[in-house]
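Quick notes on the structure that follows.
With one protein chain removed, the remaining protein chains of the complex are shown where they sit.
Chain lettering (A, B, C, D and E) follows the sequence in which the chains are written, and residue indices restart at 1 in each chain.
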Amino acid sequence: MVDITPKSTTLRKAIAQAIVKVSKPETIQAIKNKAVPKGDVLECARVAGLFAAKRTADMIPDCHPLPIEFTSVSYEVEEMEVKVLVEIHTIYKTGVEVEAMHAASVVALTMYDMLKPIDKGVSIEQIKLVEKRGGKSDRQGKPG
Amino acid sequence: MVDITPKSTTLRKAIAQAIVKVSKPETIQAIKNKAVPKGDVLECARVAGLFAAKRTADMIPDCHPLPIEFTSVSYEVEEMEVKVLVEIHTIYKTGVEVEAMHAASVVALTMYDMLKPIDKGVSIEQIKLVEKRGGKSDRQGKPG
Amino acid sequence: MVDITPKSTTLRKAIAQAIVKVSKPETIQAIKNKAVPKGDVLECARVAGLFAAKRTADMIPDCHPLPIEFTSVSYEVEEMEVKVLVEIHTIYKTGVEVEAMHAASVVALTMYDMLKPIDKGVSIEQIKLVEKRGGKSDRQGKPG
Amino acid sequence: MVDITPKSTTLRKAIAQAIVKVSKPETIQAIKNKAVPKGDVLECARVAGLFAAKRTADMIPDCHPLPIEFTSVSYEVEEMEVKVLVEIHTIYKTGVEVEAMHAASVVALTMYDMLKPIDKGVSIEQIKLVEKRGGKSDRQGKPG
Amino acid sequence: MVDITPKSTTLRKAIAQAIVKVSKPETIQAIKNKAVPKGDVLECARVAGLFAAKRTADMIPDCHPLPIEFTSVSYEVEEMEVKVLVEIHTIYKTGVEVEAMHAASVVALTMYDMLKPIDKGVSIEQIKLVEKRGGKSDRQGKPG
Partner (left out) sequence: MVDITPKSTTLRKAIAQAIVKVSKPETIQAIKNKAVPKGDVLECARVAGLFAAKRTADMIPDCHPLPIEFTSVSYEVEEMEVKVLVEIHTIYKTGVEVEAMHAASVVALTMYDMLKPIDKGVSIEQIKLVEKRGGKSDRQGKPG
């Protein structure tokens, strides 16, 4: 684990994405209409993502425990896919990009788990960092 | 959460994959040579995956807690990517596909976290079920 | 911790309740209209309750870890209160009443946490067992 | 999750209560005499409460992880009930009232779990905030 | 992780020990008199051990999650040391010796943590398996 004791505390933000691909338009309709038997997919998965953001250091060996001071989970719902976007802020010595990617992956897995009774062809694509601010390497990508 | 009290207990297996894409061949070399500063990437990520398999019900709302009776994490290391394969077995009333996908995603995220100091262009692709046995819907896919 | 190795495995069910009292009718309206800034209160709290049911043995010293095979969270929304009802099933050697009460309390606490920005007078009342089936002491109470 | 990055760090304190009602005076006697088969009820439940205080952000979706810098669990033992009081301090950007209420509820549930072999009529009443200091809304209630 | 799906389920028991050595007789007196400022050392540490037994699979990579069906923590208090004994039972496919050793180590660490304000010379010795029953290799050691 990297020694961050000498690092200075700054505001850091990261946005990560995950893409959930479905195999038929009816699946997206069921999500929108809140007609999936296991519950409101987007809201359930959002809650799972809030918990996942906070538990990243529990799952990834070298991640430092850090004060998650903001997490938002949002969605862009397309015809055959849902893009999950997770944004996390902290004021600390190290960034939150892995936290954002971890939360995005858990949001996507929760969606997969809730959708599999109605669509056997769901997969998760492109978990990646979209934007990172604060620390020495600000970076801004282009959502896939 | 689906009521599984009436279901019968059978041997169930699932294999899931995740693909870790790197941006340069040197990253793969560093993995192979165990020259990544944070440690032995494949072994570290394997251990993170073992824990993740066991903690799936802690992260995904509708997953039932179940007796994980076997987990293996293996890798296919290519020129510009590593394919992560996680296989899980249980003898229980419900399958372990989400457990395998969850573990595969955590293996991939751990690799990402360990590789980011040496490669800023790593992403995670195609987290999906490859094979499933036991229960009513045996299925065998083709690894991406 | 009680030794349950000699006990026989049977289907066991428990229903527990918690009551969330609000201080003004507008709070109930905001819940119903999904107008609470932190999100959809009933759906969020339901997800927190699913996790809590599964983690009871992690929080209560003498609770045995057990296979939670069904959890449902439902609500009776009244004018000035919401009654939370959690039902849990298992096929195991010991009952799930503490699991149901623990989940009900976490559902109620999540509601409290989400409502406190709009209502400073929320409290939680009467966390209790409503019904219990299976095992040697079937019991049926009367929801408070 | 509310964005607390702009908030200033201050000393914050909260006291919450939970009331554990028993159905017969012998139950209180057994607690006082440390004659409950599962162990010393007040000491066991206190330990469960210490852990619960620290794990609140793991159970309640919108709670920020924060540095719990003091937790005390105390009891007022009456003829037919025990009042649980949990006091928590932090120096951080957000209060600890939900942490105190969560810990109080787990203390009460642990007491319930330990007492149920000797008293089938235990219930938990009135989990509420008693006092809150620091932050913009100091408040002092009256223990119920 | 070893594949235990083909193994048969039997009653398995394990007893493990840990020895907590103190540097002066007054420390043992304070334990016996419940005069340690942080609380009742033996009871607190016992509760920590109950939780630890249940969370072994969360801490040790290759340990299978299994139904802990009995845990007891007992002590032999000598003049300059306390021997911690943890006994665990399960009916499952694999033994509970690591669970017993893990719980014993957490009991000992909790004692260390509670005693360090009054004794700077506490250490933990000889965490080992004392007895194991069930499975193919029954074994009975001699407590150190």
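Note that in this section a residue touches a chain if its C-beta (ideal position, glycine included) is under 8 Å from a C-beta of that chain, and two chains touch if they have at least 3 such contacts.
Note that the structure is predicted; figures quoted are calculated from it, not measured.
Novice: Touching the left-out chain: which of E:I4, E:A52 or E:L85?
Specialist: Of the candidates E:I4, E:A52 or E:L85, E:A52 is in touch with the missing chain.
Novice: Identify the residue among E:L11, E:I60 or E:I91 that touches the chain left out of the display.
Specialist: Within the whole complex, the residue contacting the unshown chain is E:I60.
Novice: Can you work out which residue in B:K13, B:R46 or B:H102 touches the chain that's missing from view?
Specialist: B:R46
Novice: Just checking the interface: what residues of chain E touch the absent partner chain?
Specialist: Residues of chain E in contact with the hidden chain: 1-2, 38-39, 44, 47-48, 51-52, 55, 59-63, 97-98, 101-102, 105-106, 108-110, 112-114, 116, 120, 123-128, 137, 139.
Novice: Taking the full complex into account, what residues of chain B touch the chain not shown?
Specialist: 39-40, 43-44, 46-48, 51
Novice: Where does chain A touch the missing chain, residue by residue?
Specialist: 1-5, 57-58, 61-62, 64-66, 92-93
To be clear about the criterion, only the chains that are shown with their structure count from here on.
Novice: What chains touch chain A and also chain E?
Specialist: B, C, D
Novice: Between A-C and C-E, which chain pair is linked by more C-beta pairs in contact?
Specialist: Between the two chain pairs, C-E has more contacting C-beta pairs.
Novice: Averaging each chain's C-alpha atoms to get its centre, pick out the one most distant from chain A.
Specialist: Farthest from chain A by mean C-alpha position: E.
Novice: Measuring centre to centre with CA averages, how many angstrom lie between chain C and chain D?
Specialist: The separation of the two C-alpha centroids amounts to 17 Å.
Novice: Would you give the residues of chain E that are in contact with at least 2 other chains, written as numbers and ranges?
Specialist: 47, 51, 65
Novice: What are the touching chain pairs in this one?
Specialist: Between chains, contact exists in these pairs: A-B, A-C, A-D, B-C, B-E, C-D, C-E, D-E.
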